[in-house]
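To start, the structure under review is shown below, and the notes come after it.
Of the protein chains in this complex, all but one are displayed in their positions.
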Amino acid sequence: MPMSEAAMSDRGETTPESASSAKPMAGDLATIRGLTREYVSSAGLFSMKRTMRAVNDVSLDVPRGKVTGVVGESGCGKSTLARLVLRLIDSTSGTVAVNGVDLGSLTARELRKLRRNMQMVFQDPYSAIDPRYTIRDALLEPFQIQGVGFGAAGPVGAIDELIARVGLSPRLAGSYPHQLSGGQKQRVGIARALALKPSFVVLDEPTASLDVSIQAQIIGLLEQLKHELGLTYLFISHDLSLVRYFCDRIVVMYLGRVVEILPDARARPRHHYSLALMDSHFEPDPKRRKVVTRLAGEIPSPFDLPPGCAFAARCPAATGLCTRERPLLTGDAAGHQAACHHPAG
Amino acid sequence: MAFLSVRGLVVGIGRLTPLDGISFEIGKGEIVGVVGESGSGKSLTAMSVMGLLPLIGGKVKAGAMTFDGIDLLTLPPAGYRALRGKRMALISQNPMTSLDPIIRIGAQIDQMSRLHLGFEAEAAKARSIDLMEQLRIPDAATIYGSYPHQLSGGMKQRIVIAMALAADPDLIIADEPTTALDVTIQAQIIQIMVELVRERGLSLMLVTHDMGVVAQACDRVVVLYAGRVAESNGAGGIFEAPSHPYTRELVRCIPREGQPPGSLKGIPGAVPSVMDYPSGCRFHPRCPEAMPICEASVPALERKTTGLAACHLETVHAHV
Partner (left out) sequence: MVSAATLRNILLTPRGGLSALVLATVIAAAVFAPFVAPYAYDIQSLRNANLDPSWSNWMGTDEFGRDLFSRIIYGARTSLTVAITAISISVAVGMSLGAAAGYFGGAFDKAVTAVVDLTWSFPEILIALMLIAIIGPGLNSTMIAIAIAYLAQFTRLTRAQIMSLKNETYVEATANLGAGHAHIIFRHLLPNALTPVIVAGMLATGDAIILEATLGFFGLGAQPPTPSWGAMMSSGTAQIFIAPWIIIFPGLAIAVTVIAINLFGDAVIEALDIRNRLRDV
């Protein structure tokens, strides 16, 4: 197997520990420039091929030691973006650099080796572990794939430590995934992602398929791990309240494009789509019932986007300019960027 | 007497007992939320009221259920069929389970008023288009002639709501009506649905897992946990002075605006499975205030400082 060969040459180089220091360092861990992913669909035998850009010219920086949130509704491209950033799928154009290394310039083998430093926690914990693997096997697999040693504690100690770190009982090591609850499975998914001591973790809606009481557990665990291990997160979610709670900065996506970047989770959005998202969230407080600003119109088809702002048809502030000309992402000194001709306050 | 009354409902499916003593009431014109996590029995409660248990092999084993004075448990199937659609209407999570893919939208809404109210074709069409406009469906006349697959998910759910309202029902049971939809669409649909229900003075049983939706829409709330009622309280009580530790902890699981980092903890443990319910109070293994008695005996649903709760504690502290 090619893996073991790569593993041999790897021993004695940078130890995984050095990749993640406990203190966050300054600067950006990941730099994304002009990232685009096209999908071509041929709906039928005689229909024309249609192209859609699931992710369209996205540029953003992921600061080290921080949580960057990407929020948007279904079809906005946030999950595709997560996979592009880790190069789990190839981009049509654009670049992603992690720790200064352009992922697009790497050979397949180099990329595989680098994966130990950038991991992902997936949305669906129910299918994230091979049903034929015990929890112990699933946690051993990252070490086997990368040919990384277990350290002084040996394989048993290393697995025990991982299991304890994500708050699972060591008794579960011999269990199969179907014997675990959804929350326990997601903890295993997190343990697997952390096994190789990465510094960058992409969280793709890690709590979307969990119950409310379990979702809060998992978010609490992720916060704790971030502090203990000095991790950098890219957090993908459709839940703006969760993003505002968990993230240091927020990226709002609509139909493949970034429409707003908030440098601070508490900042008041300026893009009318971000405002609508905020407005659509019901606070768990009957004294704060709200009248939802009515968004007219429908979400346009991603195969047939209008020439102007994609949100114009639903936007309360839209003018003729918005339907003709697409607004560019422009920002202020604080780094608050919005792609809107008529930004709010 | 309450419009809909469910008392001590026990439902069995095979050897399992997924509902074990559910009691609540819905008054005329009242919006009552039925909330709970997965496996709490909230959807099954909705199915029981609609008389749809036979579809999944469920049986009512004990309890009583009345709707406007009609005993639902002794009602023959034909009587239930006459009630469903006409006096009580269901809005389900997935609109495609309510819409026939090969029949035009308009005909499907028309059918409700023609069948249940005896409307003629012209009158039914006028009524359907009027309803669609009330639901703020743009260009209702065009949509009237289209097929379900031509519409977005949010639009389909509006059509299902129009169908539910078409026969002038007294009670609407909405089972996670917006869970499958995006947040911006969800907010609009909840808003329109609540408006229309209020305008007509209908009763609404809103089954959901979303505490935000409950806070936004409901007068009263029934909190289910593992097949039993944990608490039954006014919306204000649920969020400000809960009488069951589960309710308090559940509300705390949702990040509020301005919530400081690191303060979200969740409830330890896992939601129990129907195969393996704990003894006594089913929440006791996860409860921060559990006492020895909680494991030993099942607490009765009784009056507390606010609302009703099934808890051995006299008063629940807001902070632990």
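Each chain gets a letter, A and B, in the order it is written, and its residues are counted from 1.
Operating definition for what follows: a contact is a pair of C-beta atoms (placed from the backbone, for glycine too) under 8 Å apart; a residue touches a chain by one contact, two chains touch by 3 or more.
It should be emphasised that the depicted structure is a prediction, and the values quoted were computed from it without experimental measurement.
Enquirer: Thinking of the complex as a whole, which visible chains are touched by the chain that is not shown?
Expert: Looking at the entire complex, the absent chain's contacts are A.
Enquirer: Which residue among A:Ala128, A:Leu210 or A:Ala310 touches the omitted chain?
Expert: A:Ala128
Enquirer: Quick one: which of A:Ala54, A:Leu162, A:Leu196 or A:Val258 touches the chain that's been left out?
Expert: Checking the options A:Ala54, A:Leu162, A:Leu196 or A:Val258, the one contacting the hidden chain is A:Leu196.
Enquirer: Touching the absent chain in the whole complex: find that residue among A:Arg115, A:Arg326 or A:His342.
Expert: Answering carefully, the residue with contact to the hidden chain is A:Arg115.
Enquirer: For chain A, enumerate the residues touching the unshown chain of the complex.
Expert: 1-3, 86, 88, 108, 111-116, 119-120, 122-124, 127-132, 141-142, 145-146, 189, 192, 196
Everything below uses one rule, namely that only the chains that are shown with their structure count from here on.
Enquirer: Any idea how many Å lie between the Cα centroids of chain A and chain B?
Expert: 33
Enquirer: Which residues of chain A touch chain B in the complex?
Expert: Touching chain B: residues 73-74, 181-184, 211-220, 223-224, 238-242, 244-246, 266, 276-277, 279-292, 294-299 of chain A.
Enquirer: Can you check the complex and tell me which residues of chain B touch chain A?
Expert: For this pair, the touching residues of chain B are 37-38, 136, 138, 152, 155, 182-184, 186-188, 190-191, 209-216, 218, 235-236, 239, 249-259, 261-262, 264-268, 270-271, 286.
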